[in-house]
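Only one protein chain is missing; all other protein chains are in place.
Residue numbering begins at 1 within each chain, and the chains themselves are lettered A, B and C in the order written.
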Amino acid sequence: MLGAGLLAIALSSVDGLPKTLDTLLTTVIAVVAVVFFAEYLVRLWAAPESGHFASLSDGMARLRWALSANGLIGLLAVFPVVAITFGSMHANHEAAPVFCLFWILKLSIHAPAMSTLARVIANERATLASVVIIFIMILVSAATIAHMLERESQPKTFGNIPEALWWAVVTLTTTGYGDVVPQTVGGRMVGSVVMVSGILVLALMTGILATGFAEEERRREYLRVWDQVTRVPMFAELGTVTLSEIVGKLRVRHYPPRIVVVRRDEPGDSMFFISEGEVEVRLPHGAVALSQGGFFGEMALLDRLPRSATVVTTQPTTLLVLYASDFYEVAANIPSLVEAVEREARRRRAENRGEAAKVETS
Amino acid sequence: MLGAGLLAIALSSVDGLPKTLDTLLTTVIAVVAVVFFAEYLVRLWAAPESGHFASLSDGMARLRWALSANGLIGLLAVFPVVAITFGSMHANHEAAPVFCLFWILKLSIHAPAMSTLARVIANERATLASVVIIFIMILVSAATIAHMLERESQPKTFGNIPEALWWAVVTLTTTGYGDVVPQTVGGRMVGSVVMVSGILVLALMTGILATGFAEEERRREYLRVWDQVTRVPMFAELGTVTLSEIVGKLRVRHYPPRIVVVRRDEPGDSMFFISEGEVEVRLPHGAVALSQGGFFGEMALLDRLPRSATVVTTQPTTLLVLYASDFYEVAANIPSLVEAVEREARRRRAENRGEAAKVETS
Amino acid sequence: MLGAGLLAIALSSVDGLPKTLDTLLTTVIAVVAVVFFAEYLVRLWAAPESGHFASLSDGMARLRWALSANGLIGLLAVFPVVAITFGSMHANHEAAPVFCLFWILKLSIHAPAMSTLARVIANERATLASVVIIFIMILVSAATIAHMLERESQPKTFGNIPEALWWAVVTLTTTGYGDVVPQTVGGRMVGSVVMVSGILVLALMTGILATGFAEEERRREYLRVWDQVTRVPMFAELGTVTLSEIVGKLRVRHYPPRIVVVRRDEPGDSMFFISEGEVEVRLPHGAVALSQGGFFGEMALLDRLPRSATVVTTQPTTLLVLYASDFYEVAANIPSLVEAVEREARRRRAENRGEAAKVETS
Partner (left out) sequence: MLGAGLLAIALSSVDGLPKTLDTLLTTVIAVVAVVFFAEYLVRLWAAPESGHFASLSDGMARLRWALSANGLIGLLAVFPVVAITFGSMHANHEAAPVFCLFWILKLSIHAPAMSTLARVIANERATLASVVIIFIMILVSAATIAHMLERESQPKTFGNIPEALWWAVVTLTTTGYGDVVPQTVGGRMVGSVVMVSGILVLALMTGILATGFAEEERRREYLRVWDQVTRVPMFAELGTVTLSEIVGKLRVRHYPPRIVVVRRDEPGDSMFFISEGEVEVRLPHGAVALSQGGFFGEMALLDRLPRSATVVTTQPTTLLVLYASDFYEVAANIPSLVEAVEREARRRRAENRGEAAKVETS
């Protein structure tokens, strides 16, 4: 929907389109705007039920939603409808790119990592501010020196500091358009230093964001696992301290229905606990359903053999993954859990043999 | 102040400005320079009180400050005043970009990460020097080979090694202005190798700086937390060894006044200890002030429910954050701390229920 | 083979080649295609023996292989044979680049990291999707704003949003061709922001992929070591829990025959366990063969002296490496293992002294 709207706006900015296509595009834009308007109204109405404002009255909840980031973005996205209704079609044509910007904001709702990113930036703001200051210091120094060195030979492009700043930005980010290039020996030396500094700034930026992002993601994943882990009775029995240890080792994976999680005869390096949904274990002698609280894939870890069955989700399913490398660490600390897994594995192995025998004798 | 001065210098370098604007800009530059002069005198005077030179007499302290990096930068920034006073206005116009450079140095005082960066570079200097040598080796080899291959077809741009070096720098940093481009098959192959080497050098640089920066930041944060942690009585009681364990898990966050730290009904993944300042906990039945040594947000961790109250700072406040993922690790090692937190949480829950009951019955 | 084929296709696309060379290239392409056809048939036939489809009948195994990624890629690579047989030579000439694409797919079989990469992307898909959305948001916003600012001064290159998008991509990835460059002050400011955003996106991407890749590689290495470690009797005796601890410290290295693993008189920082193959220890008084389950290099760790012998592989050999830094950690946790290593080292030292004495007295 959003994609179609953005595409229509982008295309409608092309000049010399045939009349019919132009009309079509305007219609598409209008339809998308109307849909967004409807969506806005529905969401506004449903705000009290969203659970975010449990402690407020219906009216207050709606007001709070309207004033939240999501509400305001929704309202801005609706703005084109008003513009189309009250303005002429031509005005709309001119202003269309502006709607584009409002609609792009809607995309941000689909980017969960953006809040992580925002938190990383907030946490590391002191460090990032320093990098920005270093960045500006290099920029201004480079522009000033280049301006002094090049202003005589290239008065048009290095004639004043603002012009030279453009060159400095293009060079420091290693973009290098080539529209402004130093030509004196001194200017080229400054340019070389700026390029190398560009690499350093990039390396620094990467170092800060990468570390911060990894730490923040670890925290998020921990909470995601903690939310899911209580739904598996096996874990729920463990004490908080023991549990907190295993939570750090598990990973959450969401699967849509009818996805192959594990394929028969492939090597396996992980076992799975079902915290939501249901899977079907396709054994040679028939399929078995496993629901919330069940686990599978443990035999690949215990016996180091390829997977003995294909496992397919039958519903939207959330699994907790435990990788081999972590399994043995867990085994060292929580022997009771591993014993339970081994007991079940022994039962299944016996069952499989029995079934196989039955199939063969039949 | 500094920003205005830099902007004025940058703009005054543009030719053909109207007379009045030019005069205005010169005035701005002069005013900024005078302010810097005043600032320098005040700082010089106040040097003995700064606490950095506690063990010296007043005169010595001032001399030491004047000779320190900060003092020298301050003095350089003042230089324009002298130039304006003794020189003609025109001379100032020509030399203005130079002041720009002095003033930029002042920026470095606002970049705390710069000292971290300096330490990282000092610690990793052997490794970085090697990367620089590799960088130079690639540069000179590439320039030499490209010079040999291209000198006949492009005598102007590859005619001698210094010219070819410019191409090599532009290519190795993947800037790629495009002003000098190899045209023979051999030259292009060399160019391709240089570009790929550029990616490798960047990757290497990032690896070294990122690791070093992360390690140094961890050390700094540890010290920052250690400085704050002794202000919270709850932690001060712990032995050094136990304390050192929790210090590694805490994070310091500084907040200006009137900032929302925690918002009601939002999911929570951390608790906070107040090491400086004061916060206001906005409960439905009224606000409670929490001051130094207090903590909040523990219920979100213990009960895994959304925040039950909005918390706002009333003064500049320093908080120690403990994330959920670390809380349970701490719980495993320091049960006494968690017990204290749980006891307080129980008291608060009871109080909240009582207050809520009171509100309802009233 | 593949390389020759690709090279032939690439060269055959050059116009104005001499007739004979053209014919030669066509022949090379045809020969490569025929070889791929033969390879495909052999593999199809051998599918049941590959061990991947142990649980299926021969026909089914072949069908499964034909439908697997490898099978389909093999079939596509064979397609040119058909085209050459049924089509005219000229048509082949035109379509040759398409074969090129089919053949490149074959390369993917030789890239084991590609499956790791695929898993990393699958694991981090939520985060990566967010980065992609941020990327698109910046792209579209930048293109829209630049279009609005530049459309009057540069109607040809910024006249519509699709044109402006091209500029935005080139700038955001810091490629900077320079074919489209903003010229207004506003456009340049937008451009600067886009370039800096480009650095941020790159930093973010690196952070996500680097962390994910490191974690995934750790897991793979753990499994690789676990597969090898059971072949060394010394380790096989250890309990699962103790073993899992040492597995995390070992590294797997594969060596072809006749490679020097350790050179006499060089400083050593690691010891080696042989899990497959055989090595020859070249002592001054003759060579000793060490086979599966043996170990060497321990004296460099225990005595901190240079290597006392050169060690060369005599067959394709798989070694498990234990670095000094990890050796002492292992020593702290598994004293029995270190004792065994020390006992053997003492025996060898005595033997060496005896042999040396024998050599000297003889």
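The rule is simple: a contact is a pair of C-beta atoms (placed from the backbone, for glycine too) under 8 Å apart; a residue touches a chain by one contact, two chains touch by 3 or more.
A quick note: this is a predicted structure, and the numbers were derived from the prediction, not measured.
Visitor: Please identify which of the visible chains the hidden chain touches across the whole complex.
Guide: Counting the whole assembly, the omitted chain is in touch with A, B, C.
Visitor: Quick one: say which of B:Ser57, B:Asn123, B:Ser153 or B:Ser336 touches the chain that got left out.
Guide: B:Asn123
Visitor: Using the touch definition up top, pick the residue from B:Val14, B:Ile121, B:Ile161 or B:Leu302 that touches the left-out chain.
Guide: Touches the omitted chain: B:Ile161.
Visitor: With respect to the chain omitted from the figure, which of B:Leu2, B:Ile134 or B:Val288 is a touching residue?
Guide: In the complete complex, the chain left out is touched by residue B:Ile134.
Visitor: For chain B, which residues reach the chain that was dropped from this view?
Guide: Residues touching the hidden chain, for chain B, are 52-55, 123, 126-127, 129-131, 133-134, 136-137, 140-141, 144-145, 147-148, 159-162, 165, 171, 174-178, 181, 185, 188, 191-192, 195-196, 198-200, 202-204, 206-208, 210-211, 218-220, 222-223, 226-227, 240-241, 243-245, 247-248.
Visitor: Which parts of chain C face the unshown chain closely enough to count as touching?
Guide: 6, 9-11, 13-15, 97-98, 100-101, 104, 107-108, 110-114, 116-117, 135, 162, 166, 169-170, 173-179, 201-202, 205-206, 208-214, 217, 251, 253, 264-265, 269, 284, 304, 323-325, 328-329, 331-332
Visitor: Give me the chain A residues in contact with the hidden chain, please.
Guide: Within chain A, the residues touching the omitted chain are 174-178, 206.
Here is the rule we go by: only the chains that are shown with their structure count from here on.
Visitor: Nearest 5 degrees, what's the C-alpha rotation angle taking chain A to chain C?
Guide: 90
Visitor: Averaging over Cα atoms per chain, report the distance between chain B and chain C in Å.
Guide: For chain B versus chain C, the centre distance works out to 37 Å.
Visitor: With chain centres taken as the means of their Cα atoms, state the distance from chain A to chain B in Å.
Guide: 26
Visitor: Spell out, as numbers or ranges, the residues of chain A touching 2 or more other chains.
Guide: 162, 174-178, 202, 206, 208, 210-211
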